[in-house]
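Pasting in a structure now, in structure tokens, and then I'll have a few things to ask.
Then we have chain A:
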Amino acid sequence: MSATELLIELILMPLVAFVVGMMMVLMMRRIAAKLQRRIGPPFFQPLYDIVKLHSKKTQVSHGLIHDIGIVMAMGGYIAAETLLPVPGMNGIAEKGGIITLLYLMMIPSLGLALGVGQCANPNGSIGIARALTAMLAYDIPLVIVVFGVAYAAGTTNLIDIIAVQQAGGFETWGATQMPLLAIAGLIAMHASLGKQPFEIYIAPAEIATGPMVEMGGKYLGGLFVMQCFQLYTTSVLYVCLFLGGGTNWFDFLLKSFLVLAIPMSIAYLFPRYRTEDLLRLMWKWPVMLGLIGVAFVFV
Partner candidate 1 sequence: MISAVTPELILHITAIGLIAIGLAGVVLSSHLFRMVLALVIAEAGANLMLVLAGYRWDAVAPILTSRAEPAAMVDPVPQALVLTAIVIGVGIQALAVSILIRIRQRYATLDRKEAAERMDAEIAATLGAPRDISQEAPLGERPLPPLPADQINMRGDSP
Partner candidate 2 sequence: MMLTLLDELLLFSGATLLVALFIGRGLAAGWMVTILYGGQLLALLKMAVLGYEGGTIASSLTLEVMGQALSWRFDALSWFFALITIGSALLSSWFSCGAWERSYIRQGGNIWLFHTAMALNVFTMLILLASGDLLSLFIGWELVSWAGFLLMALAGGVAARAAMRYITYAMAGGMAIFGGLALIYTASGSLQLEAVTTAVEQMSGAKLWLLVILFGGGFGVKMGLMPFHLWQAPAYAETPGPGSAFLGAISSRMGLFAILLVLVKLFGIVKIESLKVPFTLIDARDLLAWIAVFTIILPTFTAMKQNDARHLLAWHGIGQGGYMLLGVVVADAMGGAGGLLHVFNHATYQAALFMAVTAVIYRTGTSDLNKLGGLVVRMPLSFVVLLIGIIGLAGLPPMNGFVSKWLVYRSLLNQGMPLLFLAAVIGTLGTILSVYKLIHNIFLGQLRVEHEHVSEAPWSMMIPMLILSAIIFITGLMPGIPLEWIASVLQTVGLPVPDYTLGGVESSSGSLDMIWVIGVLFAGFGVGALVFYSAGRSKRVHQLDNYAGGHFLSADVRYQYSDNFYAGLMHLIGGWYRGSFLWLERGITSLVEFLSLGMQGLYRRANAEFYLLTTALFVIAWVVI
Partner candidate 3 sequence: MSTNLVLIIALPLLGAFLLPVLMRSSMAIALWSGPAILIYGCWIIADLWLSGFAQPLSVAIGGFAPPLGINLYVDSLALLFAFAVQLLGLVFWPFTLDQESARRQSLMLLLVAASTGLALSGDLFNLYVFYELAAVATFGLASASGSGAAYVATLRYLILSGIGSVLTLFGIALIYSQTGTLNLAHLAQLAPEQLHNSLGLTAFLAILIGIGVKAELFPVNTWVPEIYATASTRLSAFLAGLLSKLALLIILRLLLLIFHQPEAAQVILILGILGVISGELAAWRAREMKRMLAFSSIGQLGMIFIAMALPDGKGMLAVLALSLHHLIIKSGLFMLAEDWGGALERLRGSAKASPLGAVLFVLFSLSLVGMPPLPGFWAKFVLITELAAQVEPLYLLGLAVFLLATVVEASYLFRVAATLYGSPAQDTLSEEIPKTKGLSLLTASLFGAGVIAVALLIAPVGDGLQAIAAQALDVDLYITTVSPAVSGGSQ
């Protein structure tokens, strides 16, 4: 692969991710609306929100770290997208592998945490404390799942993992081979999205949306962008791990949207979990499923 092609891929991958991510946000809001018997937002609503927020006149900053935090939140995901192979584009996936990807996905949270910290608002700090706790909750099953998949494939290279799954069609998909891990991964993925019922760190009525409390204008806009990336990254990662990636774009997008639709459909049916209940839930069922699944992998 020539350097130009690589460069084009590196530019295209985040761009595609952003566009698809916006559609995913739209889908999420539409699902919520449908479940509540509403019409839901128009097609371009995510774009309107982002453009509006970026065009606000007032941009209240609490300091340089506040700004940098948002940059890190967006930049971390933009970098992560280049490690996430999509049909026809592998980017630099083989230079990092899945562990690196998981770690890069933590960078935005850390950046956000820094930015929120500088905001000097205790609601934000409480939110971050809860968000980090939630991360502790869902990363444990997630890590088990990733371990199982990587061990089964014998590699941490996502391209190889996908290739292994695509080798024998549906039978060799991760989800078919390791159904328990797939279920555990789905639950962990749901929690990692930070949507209902796992949005204790946002808790609007209690801590005024937690981390976002002091975010207005382009700061909030950056976070909206980040959310697009987050939805995309999470669902595509799941597709890569369990649903054999995508052979073509249609296949790929279909799977990604479907995967995301499952937790979204569940999300709006439940009330919020408290932090300790979230921890208890996450450390019990998905971990148990994941460990049994890993045991099956070893057998």
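If you want to know what made the cut, all candidates are chains of the complex that A comes from, given by their letters.
Note that in this section contacts are C-beta pairs under 8 Å (C-beta built on N, C-alpha and C of every residue); 3 or more make two chains touch, one makes a residue touch a chain; residues count from 1.
Note that the structure is predicted; figures quoted are calculated from it, not measured.
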item: Complex partner of chain A (touching, any copy) among 1, 2 or 3; value: 2
item: Touching residues (chain side chain A, partner candidate 2) in the complex; value: 10, 14, 54-65, 67, 70-80, 82-83, 92, 94-100, 103-104, 106-107, 110, 113-114, 117-123, 125-126, 128-130, 132-133, 135-136, 139-140, 143-144, 147-148, 150-151, 154-157, 160, 200, 208, 213-214, 217-218, 221-222, 225, 274-276, 279-280, 291, 294, 298
